[in-house]
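This is the structure I want to talk about, given as structure tokens.
As you look at this complex, bear in mind that one protein chain is not there, while each of the others sits in place.
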Amino acid sequence: MTALTASDEATLQPLLDSRDDFPVLGRTTASGAPLVFLDNAASTQRPVAVIEAMGDCYRNYYANVHRGIHTLSEESTAAYEQSRTVAANFIGAAVDHEVIFTAGATASINTVARTWGDTNIGPGDVILLTIAEHHANIVPWQQLAQRVGCKIEFLPIDDDFLISDEVVQAALQKHQPKLFAFTAASNVLGTENPVKRWTKIAHDHDAIVLIDAAQAVPHRAVNVQDWDADFVVFSGHKVCGPTGIGVLYGKQTLLDAMPPFLGGGAMIDEVKTSGFTTAALPDKFEAGTPPIAEAIGLAAAMQYVSELGLDNIANHEHRMCERADAALRSMDGVKVIGPTPDKKGGIVSFQVDRIHAHDVSQGLDHDGIAVRAGHHCTMPLHEYLGVTATSRASFYFYNTMDEVDQFIESLAKVQKKFAPTGRRRKRS
Amino acid sequence: MTALTASDEATLQPLLDSRDDFPVLGRTTASGAPLVFLDNAASTQRPVAVIEAMGDCYRNYYANVHRGIHTLSEESTAAYEQSRTVAANFIGAAVDHEVIFTAGATASINTVARTWGDTNIGPGDVILLTIAEHHANIVPWQQLAQRVGCKIEFLPIDDDFLISDEVVQAALQKHQPKLFAFTAASNVLGTENPVKRWTKIAHDHDAIVLIDAAQAVPHRAVNVQDWDADFVVFSGHKVCGPTGIGVLYGKQTLLDAMPPFLGGGAMIDEVKTSGFTTAALPDKFEAGTPPIAEAIGLAAAMQYVSELGLDNIANHEHRMCERADAALRSMDGVKVIGPTPDKKGGIVSFQVDRIHAHDVSQGLDHDGIAVRAGHHCTMPLHEYLGVTATSRASFYFYNTMDEVDQFIESLAKVQKKFAPTGRRRKRS
Amino acid sequence: MSPSEPDIYAEHVLDHYEDPYNRGPLDTATHTDEGKNPLCGDVVHIDLKMDDDGKIIEAWFDGDGCVISQASASMLMEKIDGKTMEEIQAFTADEMLELFGHPLTPNRQKCCLLSWRILQGALKSPVAAGDDDVESNGARRKFGGPTLGEET
Partner (left out) sequence: MSPSEPDIYAEHVLDHYEDPYNRGPLDTATHTDEGKNPLCGDVVHIDLKMDDDGKIIEAWFDGDGCVISQASASMLMEKIDGKTMEEIQAFTADEMLELFGHPLTPNRQKCCLLSWRILQGALKSPVAAGDDDVESNGARRKFGGPTLGEET
């Protein structure tokens, strides 16, 4: 692990100070221990600014958006559309209406599968995924396969938990997929895939590219135009935003050519008893009353995160990851599931010999440390690795090196606690 | 209009007092006039209790739900599932897992159309709707028709804006629809349809029944078991709850037999590279991270509304509707679009001769009064009635008789303001 | 009207509404288009007579809708009289809003821009080309891009 320079310390301070903006970080867990929240890959916490932005909407100017002529509706509409602008800027979209607000990353991928997928994928066509995808980026394609009879191919990972450009290239060559859908950062391995390079290779093979950026957008600067990806999805709740909202980014030409998904108010141009015509972007994909307060909360979250600086965030997470990774690798009976820290963001998954991940998690919780245990919605990856469950510590900017150390210390205790001691059951 | 009895006044007081719980009701509009919010059919306002319930979740115990072993996840999961119980009780569902949390009423109807619809409706099958349906209860069926080739029939309304049981009976007899989907209360006409009776008639003709209860659940006591409806949908934001959440209620036997809709985390039992199996209810229909804080906010809203008493709310709304309706009908050049007050809830739509609905709305806004103008997502109804746009005042429990009077007075002013006066354009 | 009245119903707006410039059909039109804002039901029809150099000799509108949409159409007809095709094509949406002269909220801007959109469409729709199929929804088909949704 490299030492902190003076300039590192300067950029770190605002991140450490940010803890004060997160009320929940001050609490204790069931056992009375102070909370050490290392479950950020599942969902992050909210700063007061986000909670207040939504409260402010409800307290001061809320009404349904779209075409309301009265004051509140005008104000709500303006705030809702301004949130779209913020989101578009945050990910570097060319125009605002390429940003569609959905219920979350899962809803976003399903939208693409049911619209672009149903119209462009046919029997025998191939969709290429990686074995490390989240269920959200597997099941919608398996459902599409049930509907249209396409095939799904999975890119394997190598012994270092990585996928080389050559493997990507060869698979695209061999399968000629219509779609290559992959995660920008694995929620288990932590691996950060080279999105721009793979997108280029895929485009060279005429594949459309969908990026699951659920674990990327919150943690490093993302520019969808630089990536040149066709579709990009992520969730609000993983970037300090509210639940109930996510984003589907799509290139305008693609979105324009796609049929609508959900039918209802706002997505129509005209409805007659004989049929309907579709509204222009973004309304076309936003049927019904949208997540108004959630969009406003998400914009506040993006502003908050931007002010801290995504490069600073990425650096700090990386350092915590390095420290945790090194410590775990040095422990007897602990195995890190994932590549070396230089290849990953702030996620470290691991297994402890002879202790089930649930017991690890429960044991750590006793010391206040929150980590996830299970298959993390990546059963194919776990099956591929030959394990049923793993434990995962995942960091965000408000975590500290000290918390990393507490986590490691507690894990050592847990290991000891569950070590076999030749106990005997009471014979009745 | 009947006079208030002493007991009416006693039940009214808590409703009037409730205004203090809604910060937004204290504000002024663009012109500086105090807000009179009569746009409740589009969306209602939030009491502090709801805003705080969500803030409390984020400040004190938020984490992603489902299978997290750590303290915060256990607490969030418990609160999320407790919200389901509250919602199930609120609508009288037999078991909690018949309540599916969705993104809203629109998402709920689309879910039924894409799952139950795609598997049970075929070419030539008939879906019966009424001409007064919201686009949310029309477009998803038109999309289904595009996919499977079914037919859609619309029940007309009579000159009194009503549909008689005989017309319902005859249409069911004639068309033998697989599905009868209708609104419990029209968002334009205000008509409250006899849900229980029509459901019975439909069941006698072997039709499945879907109730769009978006305008019913917030305004009167609803019991889905008493209705005996197969599917019931509504949105959180129309019952003082947050945006970004709604409910799909379905009878367990139907939900169990339906394929899943959105694919992803939580809705699966097992995922392999070769395919997936589906989780049990309610997870089956709740793919991905659900609207956690929104569910908690919705439960708080339901508790708030329950404490005021849905019968009291219905009574009070009805009185305001009577007063507004009578006043509008007595004005020259104003036409009420909808049945007499005894047939409707707290919604009055109207047209003013020679003044476009947008100008009416803008004119009223100048006096602080917020009403909607347009087709209110019911273009087929408007086409049927031969009008392009109407104005709509819609009441909720926090509105007052006094506000009704202010609205009527302002409307008279607007009428005068836009009356032709023989003006001449400046000739340049 | 009282001084606190919203500007958008200012005297000269209402004047245009009640006493519009060139409202009615133009039988000798060389270019024509019609479209609506289905979200509120506003309709505008524009007939233009252009000479061989692409200069507007006569510009007429007809329509149905709110004060904003109809008054702004009247102002636009007055404005373009005698202008060339190029000048009209260079006339931006922002300039249209400026022509109206009073700040409009986003929702009402759509009302104001309806006639501007139809005008741009009319320039590309010579009468000979047959206009039957543009009637319903023609404007929308020609003018893509983002819109505000309908009301709920």
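To keep things simple, chains are lettered A, B and C as they appear, and every chain counts its residues starting from 1.
By definition in this document, a residue touches a chain if its C-beta (ideal position, glycine included) is under 8 Å from a C-beta of that chain, and two chains touch if they have at least 3 such contacts.
As the structure is a computational prediction, the values presented were derived from the model and not from experiment.
Novice: In the intact complex, which of the presented chains make contact with the chain not displayed?
Specialist: A, B
Novice: Sort through A:Asp228, A:Asp359 or A:Asp405 and give me the one touching the missing partner chain.
Specialist: Checking each option in A:Asp228, A:Asp359 or A:Asp405, the one touching the absent chain turns out to be A:Asp359.
Novice: Which of B:Leu16, B:Val167, B:Ala221 or B:Ala279 touches the chain that is not shown?
Specialist: Checking each option in B:Leu16, B:Val167, B:Ala221 or B:Ala279, the one touching the absent chain turns out to be B:Ala279.
Novice: Which one, B:Asp269, B:Glu307, B:Asp342 or B:Glu409, makes contact with the chain that was left out?
Specialist: Residue touching the chain left out of view: B:Asp269.
Novice: Provide the residue numbers of chain B that touch the chain removed from this figure.
Specialist: 64-69, 73-74, 77-78, 81, 95-97, 256, 265-270, 277, 279-283, 286, 288-289
Novice: State which residues belonging to chain A touch the missing partner chain.
Specialist: 30-32, 42-43, 356-359, 362-363, 366, 372-377, 379, 388-389, 417-418, 420-426, 428
One rule holds for everything that comes next: only the chains that are shown with their structure count from here on.
Novice: Between chain A and chain C, what is the separation of their C-alpha centroids in Å?
Specialist: So the centre of chain A lies 46 Å away from the centre of chain C.
Novice: Distance from the CA centroid of chain A to that of chain B, rounded to the nearest Å?
Specialist: 32
Novice: Note the residues in chain A that touch 2 or more other chains, in rising order.
Specialist: Where chain A meets two or more other chains at a single residue, that happens at 64, 67-69, 73-74, 265-268, 270, 288-289.
Novice: Mark out which residues of chain C touch at least two other chains, giving numbers and ranges.
Specialist: 38-40, 108, 150-152
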